[in-house]
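For this view, one protein chain was removed and the others were kept in their places.
Right, chain A next:
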Amino acid sequence: MDSTIIIEKSVIIVAVFALTMLMAMYSTWAERKVAAWLQDRVGPNRAGPFGLFQPLADGLKLFSKEEFEPNTPNRFLFFVGPAIAMSTALMTSAVIPWGDKLHLFGRDILLQATDLNIGLLYFFGVVSVGVYGIMIGGWASNNKFSLMGAVRAASQMVSYEVAMGLSMIALLMMTGTLSLREISAQQAGMNWNVFYQPLSFVIFLICAFAEANRTPFDLAECESELIGGYHTEYSSMKMGFYLFAEYANMFISSTILAVLFFGGYNYPGMSWAVENWGVNIANVLGFGALFIKLCGFIFFFMWVRWTIPRFRYDQLMHLGWRILIPLSIINIMIVGVVILRAEIFAYLGF
């Protein structure tokens, strides 16, 4: 392996890491702004122009807070919880294709940290490890509210992962690949999967809300019942890590939604742009398109937060097990019939 590929990959990894952190930071700002706008308020506007330095001020505040530790026998786990939450949130961005490729220095550079051929499985695997951060944190806090939040988070994650995976199977039957790069490439033009798989998209969207612990599925940290849920006992930057991980998760979920269903980096007229403007400009525009799509999803996450109230626990379980899972199984069957329609028609003798 030559050394240029190491340099190339490390540049991409650092860039993706920086992008994830930056987006998580500015999601907190955007969340407060959107919340304010939807409630006819102005939102943070004192720190810098339009309050753009607000995340820095928040971070500074969290850093300078007292590092409180409850009297817990699981001191190690108490520290590990936020670390797991944060690292899993950052790991998922490795498989996301941010663009097709750039042609620089006489070589093609894929705009992706790694092109795993099981990228989607990797994403699911890492996301489901993310719940351990919450569970361990809630358990090690030695607090019944934290434990309650952790238990809720775990059961919610288990329930919605099933529906999420099943909704993905329908998509995979159509695309025939688990590589996110290939799934993106298949959606060139306006062949976005959302037009072929609307039901999968709706199920995946609902499950993404649950996976990211966002309202209406934020039972794990519902402050009206559980004070703060799993992060009740956390303070200072450990608390900051949990909040940060939540926003990073939201960013990654939005990106995955954009990549799987909304064409990823594709935009109308991309092939024309490649021919006339060159690969580089077309792909920078492609990254811009992906960025706009994922920002749209992030906005949607926040928009829904101020529209739908939190589910009750039994409603959550009812929705997950008795509605979404049967629905996604029906979806799989419909997709199967549509894919094999020629064979079925031939068998029936048409």
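In this section, contacts are C-beta pairs under 8 Å (C-beta built on N, C-alpha and C of every residue); 3 or more make two chains touch, one makes a residue touch a chain; residues count from 1.
Note that contacts and distances are computed from a predicted model.
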- Query: According to its UniProt record, what is the protein name of the omitted chain, chosen from "Insulinase family protein", "NADH-quinone oxidoreductase subunit I", "Na+/H+ antiporter subunit D" or "Sugar ABC transporter permease"?
  - Reply: "NADH-quinone oxidoreductase subunit I"
- Please pick, from A:F17, A:W37 or A:Y196, the residue that touches the omitted chain in the full complex. A:W37
- Query: Of A:I13, A:I169, A:A188 or A:V304, which residue touches the hidden chain?
  - Reply: A:V304
- Task: Since one chain isn't shown, list which residues of chain A touch it in the complete complex.
- Result: 34, 37-42, 45, 303-304, 306-308
